[in-house]
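I am attaching a structure below and will ask some questions about it afterwards.
The complex appears here minus one protein chain, its other protein chains still in place.
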Amino acid sequence: MSLSREAIVEGLQHIVGPEHVVTDEQVLVQSSVDNFRKLQNIFDVHTMPVPAAVVMVQSTEMAAELLRWADEQGVNVIPRTGATATEGGLESAVPDSVILDGSPMDRIIDVDACNMQATVQCGVPLQALEDRARELGLTTGHSPQSKPVAHLGGLVATRSIGQFSTLYGGIEDMVVGLEAVFPNGQICRIKNVPRRAAGPDIRHVVIGNEGALCFITEVTVKLFPYFPESNRFLGWTLKSMTTGFEALREVMVSGFKPSVARLYDPGDAGLHFSHFAADDDCVLLFMAEGPPGISRATADGIQAIVDTYPECTQVDSAYIETWFNDLCWGPDKIIAEDERIRQTRNVNRTTEISADWSSIGEIYAAARDRIVAEIPDITMMGGHSSHSYINGTNMYFNYFFNVVGVGPEEETTKYYLPIISIICEETLKRGGSIVHHHGMGKARAPWVKDEYGSSYYMLETLKQAFDPSGIMNKGTIFPI
Amino acid sequence: MRILVGFKVTPDFESLREADWIAGEGNLADGAGVETRYVPRLLNCFDESALELALRLRDAAAGRSFVEPQLSAVSIGGSQVEPFLTTLLALGYGRAARVDVGADVDFAPAAVASILAACAHDSDGGDVLLLGCRSGPGDGGTVPFRVAETLGWPCLSQVVEIEALSGDDLRVTCLADDCLLRVTVRPPCVLAVGNAVVSRLRVPTLRDRLARRDVLVDVLRAADLGIDIDLLLEREPAGLIGLEAVRRARAGVVVGGETPHEKARHLLDDHLRAVIERL
Partner (left out) sequence: MRAMAVIDGTLGSAAAQAGALDAFLRDGLTGAAVDETVVLYRADDGRERLIELSPTRDVRLVKMAASCPDTAAGVIAEMARAGDVSLLLLAGGAGPELATRIACRCGGAVLTDVLHAQAEAGRLVCRRPVYSNHMTGRFELRARPWCVSIDAGWACAGGAGEAGPDTGKPGEGSTGKPGEGSTGKPGEGSTVETGDRSAGGALSAGGHRVLSEADETGRTVDRRFRDVELGPPPETGDLAGSRFVVVAGYGAGSREGVARIAAAATRAGADLAVSRPVVMNAWAPMDRLIGVSGTRTAPDLCIVVGASGAAALHWGIEGAGLIVAVNTDERAPIVANADVAVIDDGVAVIEELAGMIAELRR
């Protein structure tokens, strides 16, 4: 028998004290969604079930008690910290959910320059940790666009990636240890070591669990030396994405590790580079960083490779450096974007996938062509590759459409989900992954079995083992 | 009714860093002071309002069976302006032109006004000249008034709303000095758009773009408008002779004292007294 809303609130207040249980209606309504329903949020149209409460989690022990209680009572809980998710991972899919907000746990526990690692509680903003590291001439190497707003707990839970991943890796390459709490109240600490071969690497049960298995309370990440003065920038325009993918691949497989390696298609390039690129130009760009000798060698090596592509026309590196200096989304941009959408109903959405070098170009072209042909009111359809690996790369589809003839609440059904659907289909057809770094959330959960194939058995078993009552973030990763 | 919107494309100054703003002496009218070549371009915000307001006047006319106004747009600038003009064509502007004067007119509002007046005067010009009330780099909001003076047209500034009445009359709302002013004006007139609620230009679909692919942007030279740009620049009544940095960082002075009481006392006595007395 499930608890009433009132009983849930009472139960929570009993455990953590009324001062940490928020039941303010406006807070609850805002907590029923994340940025997946961007247009609805902008127009203040809310359609998701309103959570019963938001609990401000103060400690690991408090998280353990809360989870144990929710597990016993069958109450759905949604863990969150910075709440910057974009794929519906923080939506309350079922009525009377409880949001476990870890943002009060915001202590930087240790910044260890000798062992080059930093330990923080889940609610520490990445920006705060990065600022602290910079004071010591260090960097986390992690720089997602959400850096000013996202917190470490959420970044680890969603398998975040930063703009310099080609050099530093994704968050999974940075997390050396962590602490997480499971629904039965079990607190697990994974110690911080350089490497281990003592069986499977269980960090990966936690990294990317999206709150569907456990609540992350603490993480330890690597630190790197910071050499901003030796950054080097390179950029080219070219007419064909195929050539661009070839050049990008050659740079990667030749053993170079630029921190940024990107290829923009003409549509996406038009948004950022129309001051130097023609409207049918693709843009290929790189940034090399690290100790001066490495940065120089990397830049020289990339230069030599791209020079062999006569189709590529080099641009003044100042264009790329200026672009780089303005990468992160500060408050001004967020405000301006929301206002633009409010007035024009022209919505910008993104969907990121990955695939090997042989398939990425085809996936890009097939999805792009289908979306332009099948979806109405598209104003821009483009994308870029921004995270490359030895065996392939990602494609960050970036598209805009005018929302015409429907209310904000139908934006997802009329436009966004059909587009996601096309991208997922074209990606799966060619063996790629339908999620590169935003997380499955609830938006792409319907494709989970196709994504995993026969390995879904392992994923499902994890869920059954760690969350047998199914109280952890219902609908995320595992569709309802 | 013909509506001509004059707009400016400006560098996105926000994407420059503090170090990019280099102070200097001498005649910087040729843009030598601050390097803006490498930053993206934006529609000047007030001009963006003006461009959208014109489209809304057209839409409203269609809805009320008035004669639809003919829209055209003009900007002064090089090829970097083209993407903006193509967008306007896709949105239904009948004509989109750029005047390529081959010189930087950021700090030459009198020259800009002469060019815009000539465009409005042109046979393809407009009865309503819609402008943003000011633009970023150097213009302090004098252009609309200069154009109005040159053309002898009435001018309303800080326009926030425009409504078409029957018989070509316009009902214009302005945020005047200290009040909201509503007046009816019969074109020709100059309207300078200020902080309008409508501030973002709609976005054309890929289909809109395809449909208007063959309409070309007009490129005019100063001479086509009967203008001698060198002479205008030489006669510009005020000129930029130097640039100074603006100190932005706050001091972050930490107040001394032992107890909260002492610190509050120092804070008040050393830093706040004057401000509070003025409140």
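Chains: A and B, in written order; residue numbering restarts at 1 for each.
Please note the rule applied: a residue touches a chain if its C-beta (ideal position, glycine included) is under 8 Å from a C-beta of that chain, and two chains touch if they have at least 3 such contacts.
Computed from a prediction, not measured in an experiment: that's the story for all the values here.
Of the options B:A61, B:A103 or B:L181, the residue whose C-beta touches the omitted chain is B:L181.
Contact between chain B and the unshown chain involves residues 13, 16, 21, 23, 33-34, 107, 136-138, 140-142, 145-146, 149-150, 154-158, 171, 175-186, 189, 236-246, 250-255, 260-261, 263-265, 267-268, 271-273, 275-279. Residue positions on chain A in contact with the hidden chain: 19, 22-24, 26-27, 30, 54, 56, 101, 103-104, 125, 127-128, 131-132, 135, 148-149, 330-332, 334-335, in rising order.
The criterion applied here is as follows: only the chains that are shown with their structure count from here on.
Distance from the chain A centre to the chain B centre is 37 Å, each centre being the mean of its Cα atoms.
Across the complex, chain B meets chain A through its residues 14-17, 35, 37-41, 80, 83, 86, 198-206.
Across the complex, chain A meets chain B through its residues 270, 272-275, 279, 316, 318-319, 321-322, 325-326, 332, 339-340, 343-344, 346, 372, 377-381, 400-402.
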